[in-house]
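Right, one structure below, let's go through it.
Only one protein chain is missing from this complex, and each of the others stays in its spot.
On to chain A.
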Amino acid sequence: MAKGKKNILSIADLSIGYASKTIAQNINFDLEAGILCGVVGINGIGKSTLLRTLGGFQPKLDGNIRLKDQNLEKYTSSDLSKELSVVLTEQPASKNLTVQELIALGRQPYTNWLGTLTKQDKQQIEASLDAFLLKDLRHRKCHQLSDGQLQRVLVARAMAQDTSLILLDEPTTHLDLYHKVQILKMLQELAHDKQKTILFTTHEIELAIQLCDRILILDGKDNPFGDPCQLIEQKHFDRLFPSEMVQFDAKTGSFKVNK
């Protein structure tokens, strides 16, 4: 990535959690355009809370979140919907939607009061269908899709929303290895080709190391952030899990179970 690029997302001294309980603090990182960034950490460390806070679903406790040089809280909900899209762990409420209908909903921030799709909207929907290999499935109902297909549909919807930042909460859960790699590869393409900034939480540390441009490790203390290789050299992954049961092997970039 070229240096001196403008930051899409800048996080400084962020504390997240609830009024009664701070879940994570001291989070600092910057993301430029075209970067795929994974957030890793053990269960309960605050990955989802971070994503919910960045998505504007829950207030931050302290610190600064700047999206395109403006504080996140300053955005009106309609302005924000043009800059930030999300893929959540929750399933769509109605699975009776067709693939195309669901993806078309991503265009809502741009359509008129009746939601009429313009030519440009339709092009964007086609591009999203195309990018996520959904053209043949466009008239399928969501309840007829496999988990992997549904996940692709949800990401395609986020792409159709055409925002500079896309947040995904555990996009790889419930998928087999092939489909995990497939969805992450597609995210990587989306970030690099369309210059989108993509931040996702995951438990697939080994895949994240291979595919992400940056990784944020939530460890409850310093929350290191950087290139995957850099983080390996600095031995940050070694301390990811608390016990000796699982150990990181820097040579292969993978975890080994201690027998």
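The definition used in the following text is that a contact is a pair of C-beta atoms (placed from the backbone, for glycine too) under 8 Å apart; a residue touches a chain by one contact, two chains touch by 3 or more; residues count from 1.
To be clear about the criterion, contacts and distances are computed from a predicted model.
Between the listed names "Iron ABC transporter permease", "3-oxoacyl-[acyl-carrier-protein] reductase FabG", "NADH-quinone oxidoreductase subunit K" or "MaoC family dehydratase", the UniProt record for the complex's undisplayed chain reads "Iron ABC transporter permease". When the omitted chain is restored, the residue from A:L88, A:A127, A:L145 or A:V181 that touches it is A:L88. Set against the missing chain, the residues A:T53, A:Q161, A:Q182 or A:T197 yield one that touches it, A:Q161. Among A:S20, A:N43 or A:S78, only A:S78 touches the chain that is left out of the view.
Summarising the interface, chain A meets the missing chain with residues 55-57, 77-78, 80-82, 84-86, 88, 90-98, 100-102, 104-106, 108-109, 111, 113-115, 117, 143, 161.
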